[in-house]
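A protein chain is absent from this complex, but the other protein chains hold their places.
Residue numbering begins at 1 within each chain, and the chains themselves are lettered A, B, C and D in the order written.
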Amino acid sequence: MQRIGVFVCHCGTNIAATVDVKKVVEMALHEPGVVHAEDYAYMCSEAGQELIHKAIKEKHLTGLVVCSCSPRMHETTFRNAAEKAGLNPYMVEIANIREHCSWIHKNIDEATEKAVILMRAAVAKVNLDAPLQPGESRVTKRALVIGGGIAGIQTALDIAEAGYPVDIVEKTPSIGGRMSQLDKTFPTLDCSSCILTPKMGEVNAHPLINIYTYSEVESVSGFVGDFTVEIRKKARSVDMNKCTGCGLCQEKCPSKKTPSEFNRGLSTRSAIYTPFAQAVPNVPVIDRDACIKFKTGKCGICSKVCQAGAIDYEQKDEIVTEKYGAIVVATGFDMIKLDRYDEYAYSQSKDVITSLELERIMNAAGPTGGHLERLSDGKAPKEIVFIQCVGSRCADDRGKSYCSKICCMYTAKHAMLIRDKYPDTNVTVFYIDVRTPGKNFDEFYRRAVEDYGVNYIKGQVGKVIPQPDGKLLVQGADLIDNKQILKEADMVVLAAAIEPNPDVRKIATMLTASIDTNNFLTEAHAKLRPVESPTAGIFLSGVCQGPKDIPETVSQAGAAAVKAIGLLAKDKLLTNPCTAHSDELLCNGCSQCANVCPYGAISYEDKEVNDHGIRETRRIAVVNDALCQGCGACTVTCPSGAMDLQGFSNRQILAEVDAICR
Amino acid sequence: MQELINRAKELLADGTVARVLGWKAGDLPYNPEPAYFEKEEDFADFVYNGFCGANLSKYMIEASKLEGKTLVCLKPCDTYSFQELMKEHRVDREKAYIIGVGCKGKLDIEKIRSMGIKGIKSISGAEIEDEAETLTIDTVYGEKTCAYKDAMLERCHVCKGKDHMVFDEVIGESKETKDADRFAEVEKIEAMSPEEKFAFFQKELSKCIRCNACRNVCPACSCRKCVFDSNKFDSAQKANVDSFEEKMFHIIRAFHVAGRCTDCGECSRVCPQGIPLHLFNRKFIKDINELYGEYQAGADLEPRTPLTSYEFEDVEPGIVAERG
Amino acid sequence: MKTEQKRAEMIKEISGVNPLKCMKCGKCSASCPSYNEMDIKPHQFVSYVINEDIESLVQSRSLWKCLSCFACIERCPRDVKPGKLIDAARQIVVREKGQDYLTPDEIPELIDPDTPQQLLVSAFRRYRR
Amino acid sequence: MSIEKNEEFRPKIVAFCCNWCSYAGADLAGSSRMSYSADVKIIRVPCSCRVNPMFILRAFERGADGVIMCGCHPGDCHYTSGNFYARRRMTLLFSMLDYIGVENGRTRVEWVSAAEGAKFSQTMHEFVDKITALGKNVRLEDLRCRN
Partner (left out) sequence: MYKIAKENLTALFQKIAAEQELYLPVKTADKVNFGVWTEDAEVDLDTLKTVKSPKDVFFPQSETLYTCIREGKKIKVEPEALKEQNFVVFGMKACDIKGVEVLDRVFLVDPLDTFYAARRDHGTIVALACHEPEETCFCKVFGVDAAEPAADVATWMIGDELYWKALTEKGEALTEAVKDLLTEDGAAEETVGKEKEAIRGIIEQLPYSHLSLEGWNGDVLMEKFEDPLWDELYKPCLACGTCTFVCPTCQCYDIKDYDTGKNGVQRYRCWDSCMYSDFTMMAHGNNRKSQKERFRQRFMHKLVYYPANNDGMYSCVGCGRCVEKCPASLNIVKVIKAFQKKGGEQ
């Protein structure tokens, strides 16, 4: 029989205001095995843990139930506290009477009754708890970064600087990501390339960093400390070792009609191409869908002009298999498609553009050589209208429910830059709210208004109507003046919502990292573990976790790197001891469990068993503790109940069911 | 039958097999028992007739542990069970010499009794060689007859076919006996209102005496120790009690064999209370076929069963409520 | 419940709109073709309902200036759809006038089946005033 | 059959929630103060595939009026495939319960991610309403456990 102590936390008034904690304590003392029960304002505090320590020592407790917040919050805290007092940490169970009780119920009687039942279920479980010892698993001292934008670059650099090898997998032919497409950055108006390019060079040159561009993650198996990843290196058709990056092939390539991805389709590129001049690696790829040689078999000009003989039409996709201890996801974002926002005429007029397109237009290396001009007729626009929140903060399914966070600032940047460079161009910004939380952000926005004369109008635009003369009629409302506005503009810039890179869903599935309804990767804890995925060994960097600007991305990238380094620095990891085990006397050796095990953790061996005096050799399932992650799929598949999960055993769960239904 | 006996003797004599697992004539005309034959003279009692309904594949679990090969006589439907047991590593194919025996449908003494025939002294027409359409039954209350077909086990009316799934050789001819839809009974229940369904199963299951005959005869229930016998699982119950126990037992048992049950029908054959237990298993089979694609357990050696595999597009459990 | 409160509830019930979802972006007013004719602008309708000032609404010119073009309903990013609120306010007026009017399910028995649907809808709008 | 309408009826509902998605979703519902009925009691399991049909039957046997299982969305399982197995198991189990005449609203599976606190709360609302409408579970209850 266990000697159980029950500790009921008030959590200030978070619990105590809705749950009669004294009553829970009193009821706990009636439960079988309970020899001690008390309540305290903050169990997780130093003083609270001291109470637990004292009770364990004085009452010789063998198990603990802490009625408090979610186990996802403080289970570890209380387990550590138990361990310090000499108790096996797995003899602790949490009754979640905050998130699952006090916070959602108002009626004190109901909430108290429920808290008592949750306490009872936890006591029933502890009664059947057994001390568990975690095993050990090794750590492969190498990290994988998925995505080669600023987030991935920064994470890789930080990890490599700490002395661990890092691989970057980038889907496109060059690293650099979204930031390489930007012209200037807020709030300091630095040139984006000027600050990014050196970092790209640094990554390329770093002895511990290996870049797989034009590559994708094919599969991921294993677990924290020991992931095995297959990387598909798509056929580049150019030998990376031979190419000198002279660019002659691109110049001579006769197929030049493909829309440039880098320039957001505002210009075209050749079939053999590097996305932009500062690409890293500076090695082109052949776009086989556009290449005449691949389409017709004829041509081959690039091969002829290449002095280095780097062109290789025979190249095939290659699968590289590599082991990693940690994986950082930095898959970034894209703009949403605007095809469901017909009212803004994006698909009808060339002069209605997105902000990212404007970045390219403003960029000296962009399609217009940095001249601000209308794409329809090349004329300089005199009236520019910016429309905010296109697809952001949307309650229907046309857009996104969240605020994209970066638009207010980049619009202020754009407005300011335009007014600076073209003082005779008027800029009007239609906004709903201007959000500028950040160092020097509001000052930046105010400068746009006060120093640059940008006209900010509170009110969303209802419609953009292209006029026969090429002008754009913008119909908006000024909610402050309470009047409707009809404004003729030469160019309209839409601050389209950003969304996670669509590929992230596939990657999240491979990594078993959880993802929210908007496809942002979920962090382990919104406040306390913002750069870790709930899946151990998976870290989050940049916009894949949520909308962020560059400074935030870089700091998160550093944070993710530190978390990864912390993991890689360990020689061994303690494994979760809540693993499956097969009772050799009950096991049929039928192989059903191995069929459902996602980790290949179950094997079979012929073993001599002594079944109450009958000795025979039987085929028995054996679970590899290091591989088992404790999902429990095998336990339900096993018809004889031989397979059971430590920490969540059949009897424990049944005991919880019984306690709840009592 | 003679051909079978001759061949068995031959294989025994030349040392190919160490024993023969077949049926021994009973002391009544209808109760042959599964038996091992190791010596030539044992074969005097060897029998294979319409009453040899028992599925011998389950005995092969124990026989696989014996020295040498065992010759086992398996009817077409039994071979599905054997193959399923192979898949689950419960029998050793190397330890078995399988003679696939022909089948013309097996008889159910309970059906004969339910026609009011009692005091049976002898039965003719059940011999496997006979093409008899009619059974002639001599009783202390006079001679009675009944059509062979009317005395057949339920399972033979919905026979899966007369092909053996696994065998070393086949002896004897078979005759098609399928004349009913395998899922007709299930559909009938599905069409009932919840109240009718509940009343139906309540009535049937109230007869259960928890004798475990269904479980112990079942080739899929091959667990060394059943969860219902195991104290570890907190579910051990030996006898029927007030209410839920039987349903729990039968649902869990059906669930444990779901995707593995070959629908051999032994559970219903042996139930002393005549509970149509196959209706549980067949419901799962029907659902599996409809929701996850046609599947016949024991028809191949593919290790994954419908419950140990999945498709991304599988239907959601809400389908149950939707289809009403 | 006070009358105004009751009327506000009724508007919410009829329209199926939760006015609290409004983020005051003004896209409705920006989209409205009758904006200049209106004394209470479409985006203000929402706050009138929130503030339970229904009397002003039913007295307003706007009520009958709305063309039911549904531009605001179509474009509202927050699912508030002021056009529906306006329509609901009209309903209130009609109901409070105590007029007997036909319900849609009574119509089929009275009408020649060849009558175009469009006509019926317009008729509903007009004659219910 | 007439269902006894008891105004005082408070259903007993057991919810199995996987640790990674649904339990976290329930936590989020909590921290977002999205209330639902106190009749729902949650049992934490590592994965929906840990839920043995026997647990569900046991809950009914012990007098539960409804059992709901929540897990990660298909494809999002922390253990890659656990919820796929759970989905098949529960589909077959629910179908069997329906077959033996148990009202099919008494069981439910819902996929709730860690970010879907609102969905969790909404789902529990609906489920509690459904079970309240169905009334007491009498068909699967063990008489020995009856009050």
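Assume a contact is a pair of C-beta atoms (placed from the backbone, for glycine too) under 8 Å apart; a residue touches a chain by one contact, two chains touch by 3 or more.
Everything numeric here is computed off the predicted structure, so don't read it as measured data.
Enquirer: So there's a chain missing from this view; which of the remaining chains does it actually touch?
Expert: A, B, D
Enquirer: Which positions on chain B touch the chain that was left off?
Expert: Touching the chain left out of view, chain B contributes residues 26-28, 31-36, 54, 58-59, 109, 114, 118-121, 139-141, 203-204, 206-207, 209-213, 215-217, 225, 229, 236-241, 266, 269-270, 272-275.
Enquirer: Provide the residue numbers of chain D that touch the chain removed from this figure.
Expert: 62-63, 142, 144-147
Enquirer: Residues on chain A that touch the omitted chain in the whole complex?
Expert: Touching the chain left out of view, chain A contributes residues 30, 32, 612-614, 658-659, 661-662.
The rule is simple: only the chains that are shown with their structure count from here on.
Enquirer: If you tally the C-beta contacts for A-C and for B-D, which one comes out higher?
Expert: B-D
Enquirer: How far is the middle of chain B from the middle of chain D, if each middle is the mean of its Cα atoms, in Å?
Expert: Their C-alpha centroids are separated by 36 Å.
Enquirer: Nearest whole angstrom, what separates the Cα centre of chain A from the Cα centre of chain B?
Expert: The mean C-alpha positions of chain A and chain B differ by 54 Å.
Enquirer: Counting only residues that touch at least 2 other chains, which ones in chain A make the list?
Expert: 596, 637, 650, 654
Enquirer: Can you check the complex and tell me which residues of chain B touch chain D?
Expert: Those residues of chain B that touch chain D are 189-190, 192, 194-202, 227, 233, 235, 241-245, 247-248, 251-252, 254-255, 258, 280, 283-284, 287-288, 291-292, 306-308, 310-312, 314-321.
Enquirer: Provide the residue numbers of chain B that touch chain A in the complex, in ascending order.
Expert: Checking each residue of chain B against chain A gives 65, 87-90, 221-227, 230, 232-234, 256-257, 303-305, 307-309.
Enquirer: Which residues of chain A touch chain B in the complex?
Expert: Against chain B, the touching part of chain A is residues 583, 585-592, 595-596, 604, 611, 616, 618-619, 637, 639-641, 644, 650-651, 654.
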